[in-house]
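Heads up, one of the protein chains got dropped from this complex, but the rest are sitting where they should.
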Amino acid sequence: MMQKKITKANIKLYWCSNCLSMSTRPRITFDKNRICNACIWNKKKQTIDWKKRRKQLENLFKQVKKNKTSDFDCIVPVSGGKDGSYVCYKLINEFNIKPLAVSINPPLRTELGRKNLENFSKQKINLITLDLDYEIMKKMNLYGFKFMGMPYFGWLTAVMTAPLRVAKAFNINLLFYGEDGEIEYGGLGKTKHSPFYGTDYQKKIYLENGYDKIIKKINNKNDYFFKYPKKDEDYKKIKLTHWSYFENWDPYRNYIIAKKFFGLQENKVSNVGTFTNFAQNDQQLYPLHTYLMYLKFGFGRANQDACIEIRRGAMDRKQGINLVKLYDNQYPSDLVPIYLDYYGITKKEFDDTLNKFANKKLFKKINGFWKPKFVIK
Amino acid sequence: MLQKRIIFSLLYKDGQYVQSRNFVTNSIGDTDWIVKNYNFENISKYIDELIILDISENKNMNNFLKSVEKITKKTFVPLSLGGGLRSFSRAKFFLKNICDKVVVNTGLFSENLDFIFEISDFFGNQSIIASVDYKNIKNHKYIFKSNGLIETKIKLEVFLKRLNQYHIGDILVRSIDRDGTGQGLDSSILNDLNFNKPYIISGGCGNYKHFIEFLKNNKISGISTSNLLNFVGDGLKNLRIEILNHKINLPKWGL
Partner (left out) sequence: MPKAKITLIDLGYGNNKSIINALKYIEIDTVVTNNEKKILNSDMLILPGVGAFNTGVKYLEKFNLIETIKETTLIKKRKILGICLGMHLMGKSSEEGKKKNGLNFFDIKFEKFSKKISIPHMGFNETFSKNFSLTRNIQSCFFYFAHSFKASINKSKKYKTLICHHGENFVAGIEKDNFFGVQFHPEKSQTNGLKILDNFYKL
């Protein structure tokens, strides 16, 4: 399992001098001034030749239109949230492209998530919603939780495997995902200069090299939508790309557009574990995912959101620190009963798993809760 | 020389204090949360004025005032209260017992504006802050009332001229488009602030940089922010220090 381990050698804990990205983040790099690669990229984005990339996009669409294999030009995986909505908006209105939106219904969907997808569906767009095998989804999520500390591993997998199946079914050869988190939020810079990437990248980075192990445990003939297809002729034709390659990715801008044109609604309270209320609020496993991220690496959802806010100039680093200190360590107590019921596990099993993944070099248990040994600065 | 003012606004809604973005709110915490994470007894010395607005749909004045009292205990900074104010008796109650100024927003569009004259006769025109909220629609600014929900079809420039005749003190102008975005204030507003009145602008301030450019402008008497999240903890203290570092005329009280 290729997860970055904090060893004595790399225990050096520090935070980006510009945003608050932590040195523990897998694959992140910093320059000599301790500025992380996400911030460096963010600065570079202001001067990069976006016209050139736009031209690449236009050429890509020309090719698609020329080699028309389907009534649809591409697939956009969506959830009803801001990013998929934004990409669809641009495709339809600016490039005259016909996307097929594909949504994988997440487990433990929130009412807000349901409402936002419903609002999305009311736009002039074709949407296919997949409700995948409940047991397989649950099992993969549970294995993900237990063995990798990734509580919605099944859904994360399906978001990448299922659209490929749909692509084949409709003869669509182009898939647009939103952004590459490795580039935008810190990590490997591999896809910076190439618009297309492959399923190997997905397996290694997004699924943290855990796919093979976990899919093997699923002994169920109904796993079509969860399996990566063999790389045969049909699937080799399918191109995977990120919208963030072709246009300056701005999560806040996406939110504004999604709100204006797709009726995106925000949460009436801040989301668990952070101070924002307009992103990632469609499924109840997300707070568990970010809490585990916090226990493993020392940064949670508030830290991620603060970094985005700092980079877009809405707050400075000191302000971000205050918010991270206030919101980052949030054990999702209200949701625990829901998790136990969903997974079919006991509280002991649940807490044991959290304990397993809590990085003891970063945290110590006080009064039954993990408290950070470090102070963000 | 008259100094610039940094004004902090708290938005109270049904017992919770909220963060607002384009006048859509989300709850952050209750009175105790404010006491814990702002602690105005300590922090009020870093701001020039405090505004607390009750934007609840169904107002419970007792609860609101209880909360205000708890938050402003042991603070000696000018306090303004508002929220659905459209009568002399309500304003009198506030001004006699609790605060120094009242904020009138939707009340400015009442059919009968006698109450404004009554308040200013009794308490002085400086006791009234006229608050107007606007949106940019096709290159014109239109005023919205009732927490940004109802469009009045009145242009901001027309209304500001009208306000010039009223017996009021400060005029607080808030941009709905910019509110809570952290994208900075709306610079186009400067063209509309044309009568020698104390103008306070609001909408879009996320960090100290957003304040500096506008505080340097002669037309601006003060800037208000209601960004509850961004200034938590020592945020207001750091804000003042940064602004003072940029040589803006702000009073120092032994800082």
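Residue numbering begins at 1 within each chain, and the chains themselves are lettered A and B in the order written.
Just so we're on the same page, contacts are C-beta pairs under 8 Å (C-beta built on N, C-alpha and C of every residue); 3 or more make two chains touch, one makes a residue touch a chain.
If you're wondering where the values come from, they're calculated on a predicted model, not measured in any experiment.
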| item | value |
| --- | --- |
| Among the chains presented, those that the missing one touches | B |
| Interface with the unshown chain - residue positions in chain B | 1-5, 44-45, 48, 74, 76-78, 92, 95-101, 120-127, 169-170, 196-198, 221-222, 250-254 |
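To be clear about the criterion, only the chains that are shown with their structure count from here on.
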| item | value |
| --- | --- |
| Averaged-CA centre spacing for the pair chain B and chain A, given as whole angstrom | 38 |
| Partner chain A, residues of chain B touching it in the complex | 19, 21, 24-28, 37, 181-184, 206-209, 229-235, 238 |
| Contact footprint of chain B on chain A as seen in their complex | 252, 266-270, 275, 277-278, 309, 312-316, 318-319, 322-323, 325-326 |
